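Only one protein chain is missing from this complex, and each of the others stays in its spot.
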Amino acid sequence: MSYLPYAVAAWICLVGLAGVATSRNLVHLAVCLTVMQSSTYVLLLSVGYVAGGRAPIFKGAKPGAKAVDPVVQALTLTDVVVSVAVVALILALALDAHRLAGTVDPDGLADVHG
Amino acid sequence: MSRRGRLALLGPALLGLGALLGWGVAGLPAFGHYRGPYGFVLDRIVVPLRHTTNVVMGTTFDVRGVDTMGEEFILYAAVLGVTLLLRSGERGRPGRQAGERLGTDGLRLLGVTMVGGGVLVGLWLAAFGYVTPGGGFQGGALVAGTILLLYLVGGRSAYAPFLAEAALDPLESLGAGGYVVIGLAALASGLPFLTNLLGLGTPGSLVSGGSIAALNWASALAVTVALLTLFAEFLETYVVPLARADEA
Amino acid sequence: MSWLPPLLVALPLLSAAAIAGGQRVTPRPLQDVVAVAAAVAATALSFLLLWQVGAREVVDWFGGWRPRGGVAVGVDFAVGPLAAGMCCAIGLVVALALVYSLAFLPGAGRPFQALLLVTLAAMDGFAMSGDLFNLFVWLELAGTAAYALTGFQVERLGPVQGAVNFAITNSVGGYLLAFGIALLYARTGALNLAAIGRVLAGKPAGGLVVAALTVVLCGFLVKGAVVPFHLWAADAYAVAPAPVCAVFGGVMTDIGLLGVARLYWTSFAGLVHGQTLGEVLLWLGIVSALLGGAMAFLQRHLKRLLAYSVVCHIGIMLAGIGLLEASALAGSELLFLAHALLTAGLFFVTGVLQADHGSVDELRLRGRGGRLLGLAWLGGSLGLTGAPYLGLYLGHGLLDEGASALGRPWAPALLWLGSALSGAALLRAGARIFLGWGAGRDPLLADALEEEPPGRAAGRRLLVTVAAVAVAGGLAISLVPGLGQRAAYAAARFRDRGAYAAAVLRGTPLRAPPRLPVSIEHTTLEGVLSACGATLAAAALALLALGRRRLPQALSTAAARTLGPPVRVLHAAHSGVVGDYVTWVAVGTAVTGAAWSVLLRGG
Partner (left out) sequence: MTVLATLVPLQAVAFGLVALGAPLVVLTRDPLRQALVNGVYGVSLVCLFVVLEAPDPALSMLVVSGIAYPLVLLAAIARVRGEARRRRRLGRARSRPDRSGRR
């Protein structure tokens, strides 16, 4: 049971991936990508958690106080910014595709293959 | 591949992947038992060495400052990319038109108050980022978001000054490029790239952390302008033509 | 400390910011000069760095955060000759692409140049970084810039889904990588590659490590366009402008492979049964080489043809890595150098054809190419096939030696077959376009694409010159005196996990390097014979494809009957639908994970 947090992260990753693979709308698909990415935040923050630890902010606290891992939080911050950038770009690309092909259904966009 | 074929392939693949990830996370230390050492070392050394009481920001802007430089440029590249994509698609469209206003005077008043408050809170978040929770990204995003409220409450004319590309482009480059310049300043003085140069100050006050403050403000500027440009590109090129199409 | 590694990243980034920020105030020619100068300067600095790392590992800790008490606190760039050599090639290809785009995309605007410089910085950072999360950051930066570069000219009518598929598939790969990073961090408490390697060394791989390394390596393989993660490649290259394709196909796809090799030799090699990782990589490489070659042979759209040729050669390089042998790794390194320039050169030639005739369709261009251009195409094709003493030849030779030393001569034979297939595709297209051979119709090839209006011919001489320079440079790689020996030394350094970790974590200097001779690498008779065989096979296949009509009726119907169904399956599998691509990513990850979970536990 103390593995529940990690299982949640893996679950979100799979759910997001399934959403990306089956999506019928590029706007919807972009959101599914953010869901998939949110699994990495959940996993990162879970593995860095220390039971009974405080946030790694030592204003008004002794520097030796028990605190959670600051590294995973720094990584999560970077990750969140990446997700904004990627979503904006994919939406812009989706709009371009829509302007040219008249659809946001990825299954309908494929006019060339092989 | 037909949709049914895809699902038939995806199902087993996800099961396999789920088994793999499940097997993987079962080997992790139990929740709440982070074993270190990296994080514990930083919890111990950042405050004495850098005088920033927010260790996360000390990590983001100093210990792992180069990651954040990459992050700034990811946002920068995304904005450049969105601009490139959306503007190339809009060539030949008729010019923009003056915007429309929203709702009643009371609603607008509320909005303007919120804008003032939001900008203040955003600046506060950015300023105290390395002392208490917050930082350049969070503060910058809040400032950008509240300036955007002007678009809703004041119409395009009130928001327009914030959209002048001639002003936005150099400012954003100043933010992202400023980060690099601060790093290069250390290199020029014979120290490793991004070395903290300025005085460390008193822990728990605004005057702490040395270069962290400068990097933090560079990043706040870059993020604010980046998000403003991003919103502007999406709103200008997309919402305004939509309104026109509806009138027609 | 050396000031070179951070400068390789800082300089292009700062120039990109200056170009994009000053686009309204500075005159156009000045901007062009700044962009090209930044790329050229980055290349020159890379060569300087290459010279500097000859005798030592250049380790640079950002912010001066050196390891404390054995714990790597900061982020480091740790550069050996292999990484520095990659930076040289990256800088060279991007500089050529920037010069080329001055004439090819005069209206592209400054964001285009800025984004190319950002890509350059990101790829250099990736090649040098010694920190797992930092690798992810550079990879995402390169990706973000690349998605926009791919899509921005889509309005000129092309397969619209290319850029979207590229962005989505690569993002999924990136998130798999991020998930794996979190798992590895939880297991080892470190992000530095050397530190991770130290924790994992000598331990058996449990479920956690198997899952973590699977998603991390598969994340890199998605970026590297390795079968079955390769499906986005042809779509993306088909829409991207030629100079962007040159950067993608020449160097950007390959950094995914560098990630795989780097992770293996710094972090995973010490695991019990760690060498079984190579087994799967070798087979993925062989399959990529064969499938890529076959798909290249079935294309008529030149950029898609070249994209599959890239998949084929990426497979060959991956196989060289997967053999886990010094000589084979050196072979991969030389393959990378020659392939980068030759592929870039061929994309440049394609761009000229497009500017001249408004088409990149092999059948429609039949008999329409110029002579000098044809010569460049022929050189590029022969170099990529690995004809004796040209282009990829030396790399193939070293790879063959490594494989025979391991008693696996069948591996290079399969790789040569892939090389011959893609070479045949290139030679066939060249003969049809520049000599007018063969018919104007071919039912075996993929669908036609919509055409674009012919571009402008101004600056054509510049375009042809850049293409010729790239091809000539790539052809010469096999003949540069002393390069083979230096590649072997670089490979040996790259594989020395102990020395790398000591240099990074404790600053221990390396043993003095041996004196390397400056002579053309000796190759075995077998090597020459295989190269001749592959070249002849490629030429024969190309002729067969062109002159099919002249064969006896019975023979050609029989051939069509046997080849038809598998060809249709191949075409159908590359469906152009992003949902399918993501599904294949999931399948590939699950299957490689299953393979590794058996092999790594000694099964």
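Just a few scattered comments:
Chains here go by letter, A, B and C, matching the order in which they are written, and residues are numbered from 1 within each.
Note that a residue touches a chain if its C-beta (ideal position, glycine included) is under 8 Å from a C-beta of that chain, and two chains touch if they have at least 3 such contacts.
Here the structure is a predicted model, which means the values were calculated and not measured.
Under the touch definition stated at the start, the shown chains contacted by the missing one in the entire complex are A, B.
Contact residues of chain A toward the unshown chain are 1-2, 4-5, 8, 11-12, 15-16, 18-19, 24-25, 27-28, 30-32, 34-35, 38-39, 41-42, 45-46, 49, 51, 53-57, 67-68, 73, 76-77, 80-81, 83-84, 87-88, 91, 94-95, 98-105, 107-111. In the full complex, chain B touches the omitted chain through residues 30-33, 54, 56-57, 125, 133-135, 137-138, 141-142, 144-145, 148, 227, 230-231, 234-235, 237-239, 241-242, 245-246.
Throughout what follows, only the chains that are shown with their structure count from here on.
Centre-to-centre spacing of chain A and chain B amounts to 15 Å, using the average Cα coordinate of each chain.
Rounded to whole angstrom units, the spacing between the C-alpha centres of chain B and chain C is 32. Averaged C-alpha coordinates give centres for chain A and chain C that are 28 Å from one another. Shared interface positions of chain B, i.e. residues touching 2 or more other chains, are given as 3, 6, 10, 14, 17, 21, 24-26, 28-29, 34, 36, 38-39, 42, 64, 67, 70-71, 74, 77-78, 81-82, 85, 89. Within chain A, contacts with two or more other chains are made by residues 9, 13, 17, 21-22, 43, 47, 71-72, 75, 78, 82, 85-86, 89, 92-93, 96, 99, 107.
Chain contact summary for the complex, chain B toward chain C: residues 1, 3, 6, 9-10, 12-17, 20-21, 23-29, 34-39, 41-42, 45, 62-67, 69-71, 73-74, 76-78, 80-85, 88-89, 165-166, 169-170, 172-174, 176-177, 180-181, 183-184, 186-187, 191-196.
Residues of chain A that touch chain C in their complex: 9, 13, 16-17, 20-23, 26, 29, 33, 36-37, 39-40, 43-44, 47, 71-72, 75, 78-79, 82, 85-86, 89-90, 92-94, 96-97, 99-101, 106-107, 109-114. Here chain A touches chain B in the complex through residues 2-7, 9-10, 13-14, 17-18, 21-22, 43, 46-52, 55-60, 63-64, 67-75, 77-78, 80-82, 84-86, 88-89, 91-93, 95-96, 99, 107, going by the rule given at the top.
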